[in-house]
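One protein chain is absent from this view; the other protein chains keep their places.
Order of writing sets the chain letters: A and B. Residues in each chain are counted from 1.
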Amino acid sequence: MRLFDGQRAWVIQRISALLLLVLIMLATLALPFAVPLDFSAWRAFAGGALGGPLIALLFGALCAHAWVGMRDIVLDYVQPRGLRFFVLSLIAVVLLGVLVRVLLSLAAVALAA
Amino acid sequence: MKLSIYRFEPESGNPPRMQAYEVRPEAGDKKLLDLLMRLRVQDDSLSFRRSCREGVCGSDAMNINGRNGLACLTALDGLKEPVVLRPLPGFPVIRDLIVDMTQFFAHYHSIKPWLINGEPLPERERLQSPAERERLDGLYECILCACCSAFCPSYWWNPDKFIGPSGLLQAYRFIADSRDTATAERLDFLDDVYRLYRCRTIMNCTEVCPKGLSPSHAIERIRLALLRRSS
Partner (left out) sequence: MDRHSRRLPMFLNLAQIRFPVGAIASIAHRVSGVLLFITLPVIALLLDASLRSEDVFASLRKLLSSPLYVVAATVLVWALVHHVLAGVRHLLMDVGVGSELARARASARVVLLAAPLLALLFLVWGLS
C-alpha cells in the first residue's frame, strides 16, 4: 500500500491519465482508417513493432491508473482493516492478471509473425 | 415561518428526532439566527452555539436546507420552507445543533498554525512587502467555522486522517507567508495519502465557505508546491 504513497500516487495518476488521453485520441483518429477491420490486418498490427508496444503501453497505463483510482475508492469507503486488505489484494490480482494476459497474447502474436 | 430542527437530548436516551417549529419573524429580523433567537424564547431547551452574530466568530455553523452555512449570515429571504436545520454533517452531535469539534481543531493544531522562523529576531518587526502581504489574502480570513470540512465527503470518510479543507487552507496560509521559514517541513508533513491527497477537488468546500474563501484553491497550490519541490 505504501508503494504508491502521497504525491507519487497522485503523479502516477496524472501521468497515466495524460498517456491514456494521447492513446485514446490516436485510436479515435485511426478508427476511420481501420474500419472494417479484418483479422490478418488486426493480427499484423498487434504483432508489429508499432502496434505491440502501443497496446502494451495502453494496458500498462490503464492498470497503473486503475490501481491508484480503485485504491482511492477503497481508502474512502472500506474502513475495516481486514476487508480493506482483501479488497485491495483482489484489485491488484485482477490488474496483474489483465497485464499478464495482454502481454502473453501480444508476445504469442509477435513470435508467430 | 416553518422550521424543522434536529433535536438530540443525550440525557433522554432517545435517538435524534426532527421537531417542527413555527415562528413569526418580526420587523428587523433579517437572518436565520434572528429567528433562532426567537425560537429559543418559545423553547429554551433548543441548543445551538452563537456568539458574535455577524460572521466573525464562526460558532453558528449548521446544515441549512442541506447545505452548510452560518445562521447569522443566512438571509431569511429566499429560504425554502420548512427550513430544515441539522448539525454539521459527519461531526459527533453533543446536543441538538451543537457538534463536537475536538477532531477538527486537532487537525488545525497539527499543521502548526503559527509562524516558524529560526532566524535571529530582528530589532523591529519582520517586514513584508505589500506584494508578500497580498499573498495571504483569501487565506487569513478563515474563521474555523468548519462549514467546509463538514461538507467534504473525503473528510466524512476519513475524519481522523484527512486534515480537511479548513486545516489545509490554514496550512497554505503559513506556507505562503514570506516570514515563515518552515515551508519544507510543512510540505513534508502534508505529503501523505491521507493528510492532503484524500482531496478529490470536488470543491464542496469552496461552495459553502461563508467567508467566500477557496480551500480547494489553497490545496491546488500546496500540490503544485510539492510538485515543484520534487522536480
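What we mean here is this: contacts are C-beta pairs under 8 Å (C-beta built on N, C-alpha and C of every residue); 3 or more make two chains touch, one makes a residue touch a chain.
Model, not experiment: these values are computed from the prediction.
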Chain not shown, its touching partners among those shown: A, B
Hidden partner chain, residues of subunit A it touches: 14, 17-18, 20-21, 24, 39-40, 42-43, 46, 55, 59, 62-63, 66, 69-70, 73, 91, 94-95, 97-98, 101-102, 104-105, 108-109
Absent-chain interface as seen on subunit B, which is shown: 6, 8, 10, 15-16, 63, 65-67, 84, 86-94, 100, 151, 153, 156, 200-204, 206-207, 214, 216-217, 220, 223-224
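By our rule, only the chains that are shown with their structure count from here on.
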Geometric centre distance via CA averages, subunit B-subunit A, whole Å: 40
Residue ranges of subunit B in contact with subunit A within the complex: 153-154, 157-158, 191-194, 196-198, 200, 223, 226-227, 230
Subunit B partner contacts - residues on subunit A that touch it in the complex: 5-7, 9-11, 72, 75-77, 79
